[in-house]
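Here's a structure for you.
For this depiction, one protein chain was excluded, whereas all remaining protein chains were kept in their positions.
Think of it as A and B in the order they're written, each chain with its own count starting at 1.
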Amino acid sequence: MPQRIFITGYGIISSIGHNSGENLSSLLQSRPGLGRIRHVDTLLKDELLVGEVSCTHDELISLAGIDAADGYSRNALLGIIAAREAFAHGGLDKHHDLKTGLISATTVGGMDRSERYYLDFLSNNSRNAYIDSYDCADSTEKIARLLGIHDFVTTISTACSSAANAIMLGARMIRSGRLDRVLAGGCESLTKFHLNGFNALKILDKEPCKPFDQHRAGINLGEGAAYLVLESESGLAVTGNTPICELAGWGNACEAFHQTASSPDGIGAYLAMNAALSMSGLEPAAIDYVNAHGTGTDNNDVSEGRALERLFSKNMPRVSSTKPFTGHTTSCAGSIEAILSVLCLEHQVIWPNLNFKEQMHELSFSPVEELLTTIPVNVVMSNSFGFGGNDTSLIFRKVNNNNDTSSPAPLLLRE
Amino acid sequence: MAFINGIGIISPQRTADSTAFLSDVMEYTADYLTCIEPAYRTFIDPLQSRRMSRLMKMGIASAKLCMAESGVEMPDAIITGTGLGSVEDTEKILGEITKEERFLNPTPFIQSTYNTISSQVAIQLKCHSYNSTYVHRTFSFESCLLDGLMQLEEKSATNFLAGTIDEMTMNHLQITRRVGQWKMEPVNNLSLKDVKTPGALAGEGAAFFMMGAERSSSTYAELTDVATCYNLNGSFASAEFLPGFLAKNGLYPADIDIVLLGVNGDCSNDPIYMQFADQLFPAAAQAWFKHLCGEYHTAAGFGLYVAANILKNQVCPEVLKLSAKKPVRLKNILIYNHFRNINHSFILIRGCYE
Partner (left out) sequence: MDELILKLKKEVIEQLNLEETTPEDINPDSPLFGEGLGLDSIDALELIVLLEKNYGIKIEDPKDGKKIFFSIRSMAEYITEHKK
């Protein structure tokens, strides 16, 4: 029997809150985090709506609790804040005999500082402290150093499915016997770089996004960071942690269709969801809720919707996209939405798909419109799809904490 | 464990247009080593290639060279590693948005996404299988290999395509020279060892490997294991780590015939390699490769190409030798690479001849 993987902690910062409590409260009150751009110096400032974390760079430095702030990108600061919360929640400061890894995901890396200081980089030495912060590994290494994680450290970048792939790799590392616990997730800050990039692709909505709506018009970009603590079954016996839920399945597939567009039939989405489902050993009817990728673009929602119809046919679970709350946090969306999915299991709720009005003509279902609080939620699927057709699906399952985690498995203590 | 069943590599050496192993070594005196690129027409339809950046073309061509050599038509997983992705596309966008934020073309943005090459290879092959990209400095390629090895262990795959791609530009060289990463003046790559100054000689390259659970007629060698070690505040000691790593793979230090070191000409980094080899592997021959490809985050890809060829051809070319010691046999090679004494990585390769 392969090791089961449990979630024992999480931490999140997004446009709807600086920690998991604030995020939960915004979700319960159906309070979205979309607004005008305040912290990126861009011509698109008054044109676009985004899910921006309300803090300035200095405010983030103080929230992150660091002293020497030179060389920290906004991305790293967001990452540190969320990672610290998850680290404390999962009790990672204890039990150093357990093998612990950090797998982080990002695409913009330290671009927020690099785009600001690029001309200095080219011409003088005034901003040298930020040169190393440019790449994707920088935020990961800063988090690892601050938290003292060193058994395994790496960074994944597969566009908007990155953080879901980080969680998936974490689970596989544990299952392979290489690690006992993993802090997995991602961080992504808004930058002029990708605001302009997405704008050039003409897929940004200037109004609040309307995923799965007939009149949807695109994405609102967002930022944030989110990390989950994944722990092996045998690790639980050492830490005594109470699992919040189980990561019961995961699957990744590639559309192999187009660099940016999704295929009309959602083949990648279907294959990823199907792989996650078959790994979990669950029937489609067992899924209570799908936290969809649901970006609000014309293309994604048709593609994902059709894949959902193909997989679930008559057993269509409740579906919603939480991107109208947080904005599309790109590389980080996978872990932000994983936590939002875990919150559904923990609090027995299903999040509404805000701004929805009219069912898409191509689809036979509508998303959840109101917060649901009276339905049993035992299994949740979370979808994250990225450029290049990189599609990942994760399945979280509620655990019965009285007797569900006791089967012993070999411990992986550091030699 | 996996077999290296095919290699496609574009590097500053004649690796793309010739299968001969380092028979015609390229000498440069340059700020950084640039790849010798093949005619892409053979690999990519011009209608498709017209929008592709140089890095993307290098990636796709080396992937196709690798596929052709391996005889595998469809990999079960495509996994790449890149330290910096497309520097050229990123610079294009930075150039535009720091001037004026208008008229931005979507193409450089799409290609600046790090997984653009693993996706494009999948698109070209119509490969729906597992696809991922690692972007962690000198752990990028090693993480990619580790992921692939786990795919084989999980029986999710019987083979995987593992690739590395990184490029250098003059702009990026100038920027990163500011933080002491590179030599400040052009140097001769073949006399790199004698230039006792700080900073490495920069380079670039693309290398793809077809890794299989089974041996094939094109097998080079066996990729036995890979490890990445993050040196947190000086807590890592290779002397403590290595014996366990080797033992896990049924080996003693004395079994290693060649240590292939990431020596890159940087006088502040190279002593770590020499100390490692002298102390832990006194019996092994010492070899190096970065004078041929330059230093970049995924240079270990070139290192793996070198090691696989030494084992397949049963010859260690003179140009690779770092010590006078002659290897008694060519069976086990350990590649050791580190970045700033923070990211240490090890790749273990075993010859398949019998």
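The rule is simple: a contact is a pair of C-beta atoms (placed from the backbone, for glycine too) under 8 Å apart; a residue touches a chain by one contact, two chains touch by 3 or more.
Computed from a predicted model, the values in this text were never measured in an experiment.
K.L.:
When the whole complex is taken into account, which chains on show are touched by the absent chain?
P.N.:
Missing chain, whole complex, touching shown chains: A, B.
K.L.:
In the full complex, which of B:L84, B:I110 or B:I272 touches the chain missing from this view?
P.N.:
Among B:L84, B:I110 or B:I272, only B:I110 touches the chain that is not shown.
K.L.:
Which of A:Q3, A:S73, A:T106 or A:T260 touches the chain that is not shown?
P.N.:
A:T260
K.L.:
Quickly run down the residues of chain B that touch the omitted chain.
P.N.:
The missing chain touches chain B at positions 46-47, 50-51, 102-107, 110.
K.L.:
By the contact definition given up top, give the residues of chain A that touch the hidden chain.
P.N.:
Counting over the whole complex, chain A touches the hidden chain at residues 200-202, 258-261.
Here is the rule we go by: only the chains that are shown with their structure count from here on.
K.L.:
Can you check the complex and tell me which residues of chain A touch chain B?
P.N.:
Where chain A meets chain B, its residues are 42-44, 106-107, 109, 114-115, 118-119, 121-122, 125, 128, 131-132, 135-137, 140-141, 144-145, 148-159, 165, 169, 172-173, 175-176, 192-194, 196-201, 252-260, 267-268, 271, 386-390, 415.
K.L.:
Which bits of chain B are touching chain A when the two form their complex?
P.N.:
Result: residues 78, 83-85, 93-94, 96-98, 101-102, 104-106, 109-110, 112-116, 118-120, 122-123, 125-137, 139, 143, 147, 150, 153-154, 171, 174-176, 178-179, 228-233, 235-236, 244, 342 of chain B touch chain A.
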